[in-house]
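Missing here is one protein chain; the remaining ones are kept as they sit in the complex.
Letters A and B name the chains as they come in the text, with residue numbers starting at 1 for each one.
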Amino acid sequence: MSNNHLRITNYGLLLAILTAFIFALSPQALALAQGPTPTDDEVNRIAKQLYCPVCESTPLDVCPTEACRQWRELIRTMLAEGKSEAEIKQYFVEHYGARVLAEPPNRLVTYLVPAVVILLGAFMLFRGFQMWLKPSITEADVKKSAKREAKPVQDPYIAKLEEELKNRK
Amino acid sequence: MTDTSIPAARRGVPIWVQIIIWVFLVGLLGIVAVGLKRAQEGTVQPGAAIKDFTFELFEGYKYNGQSQIKLSDLRGKVVVINFWASWCKPCEQEAADLQAAWKEYEPTGKVVFIGADYVDTPKEADVYLKKFGITFPNGEDRDVARGRPLSQYFRIKGVPETYFIDRDGVLQYVQVGPFTSIEQIRVQVDKLLK
Partner (left out) sequence: MIANFGYGVLFITFLVTLYSVFAAIYGDRRQVPALVESARRAMLLTWPLLTLTAGVLIYLLVNNHYEVQFVYEVTSRSMPTYLKITAWWGGQAGSLLFWSWLMSAFASLVTLRKWDRDREFLPWVIVVACITMAFFIGMNVFFENPFAQLYQTFDGVNAYTLKPADGILFTPQDGRGLNPLLRHPGMVIHPPMLYLGFVSFVIPYAFAIAALITGRTDDRWIRLTRRWTLWAWLFLSFGLVLGGRWAYDVLGWGGYWGWDPVEIAAFMPWLTGTAFLHSVMIQEKRGMLKHWNMLLVILTYDLVIFGTFLTRSGVLSSVHAFAQSAIGPLFFAFIGFTLITSVALIFYRWSSLKSETEMTSLLSREALFLLNNLLFMSILVVCFWGVIFPLISELFTGQKVTVGPPFYERATSPLFATLMMLMGVAPLSAWGHSTVKTLGRAIWKPILVALVVTAVLFATYTQKIGALIGFFLVALVILVTLYEYWRGAYARQRSQGENILSAFWNLTGRNRRRYGGYIIHISMMLMAIGILGIEIFQVETQGTVEQGESLSVSNYELRYKEIAQWDDLPSGVNYRRAVLEVYQDGEYLGQIAPRIDYYYDSQQNMTIPGQRSTLKDDLYVLLVDWEPATAAGATFKVFVNPLVNWLWLGSFLFLAGVIIAAWPEKEAERVAVKAKARVQQQTSAAD
């Protein structure tokens, strides 16, 4: 690139940056940055994951009481302030207790205990299988034993026994 | 079926298995029993000594220049703890009476009214307090020393509920539901002031 070209590019860039800076500081820009009022759907997306702190087992997005309405509006305000989902949930937990979350905070214990019990059950079943499983007498085995026996003695009773053994499953 | 069945183990259940199962069953029943007891018991009853707690006040509220109140510091005074919420309609019935009662007893310096805001939103709580001109110490329902709601300690069943603690730190009276007149408040406080 020639020197002239570079200078124009530099000035152009500077101008662009300056313009952007001025624009960003303008009131419209500030309003845009705060964003429009969060919609019901955005509020519900978070409210769905929370439970009403006073009602029994009711998710926050469907609870019809006055208290729940206030909490949903609180979520709306916090969203408008730009708080993230995690921050909002954290706020609720700090002020209303862990029971507002849909899952206990201590996830390890919650999932570990049933997992251990289930594995225990599977282990017991496995041991049961080991105890009960008898290998079946397949055709190949019978043929093999018959061949081994066929040569020496031709005792009629033994032959009959072999016959019956062969036919049995 | 041909008779080649292996004679099944004719022993009973090994003793250690029995013990484990009984321990498990008894433990389970124990847990349910305790849960049942908890569900059946009501609020903290009169006669109980109230454990010390640390209560943080809202902005704009101070007691003795402090923004925190410790129950142990209030020994020798009558303490009235009122649980309320902005979304609670019955609470509004008694709000004015409580404030008026506070105005009467505050100058004596022998009575402390504490308002605990139960499971509420800050904006609406503020609106409520301003609406009724509440000046007695108010804060979020929380024992900051234990990190647990104060309402959990008192095992409140709903709002409004008011707890009257005498000068020795013993609970003497529980008001479930709103007061219907300021006279009711006066009766209880005067009893404890004697």
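Criterion: a residue touches a chain if its C-beta (ideal position, glycine included) is under 8 Å from a C-beta of that chain, and two chains touch if they have at least 3 such contacts.
All values derive from a computational prediction rather than experimental measurement.
Where chain B meets the missing chain, the touching residues are 1, 5-6, 8-13, 18, 21-22, 25, 28-29, 31-36, 38-40, 148, 152.
If you put the missing chain back, the residues of chain A touching it would be 39-41, 44, 51, 55-59, 62, 64-66, 68-69, 97-106, 110-111, 113-114, 117-118, 121-122, 125, 128-129, 131-136, 169.
As a working rule, only the chains that are shown with their structure count from here on.
For chain A in complex with chain B, the touching residues are 53-54, 65-67, 70-71, 73-74, 77, 95-97, 168. Here chain B touches chain A in the complex through residues 2, 85-87, 119-124, 140, 149, going by the rule given at the top.
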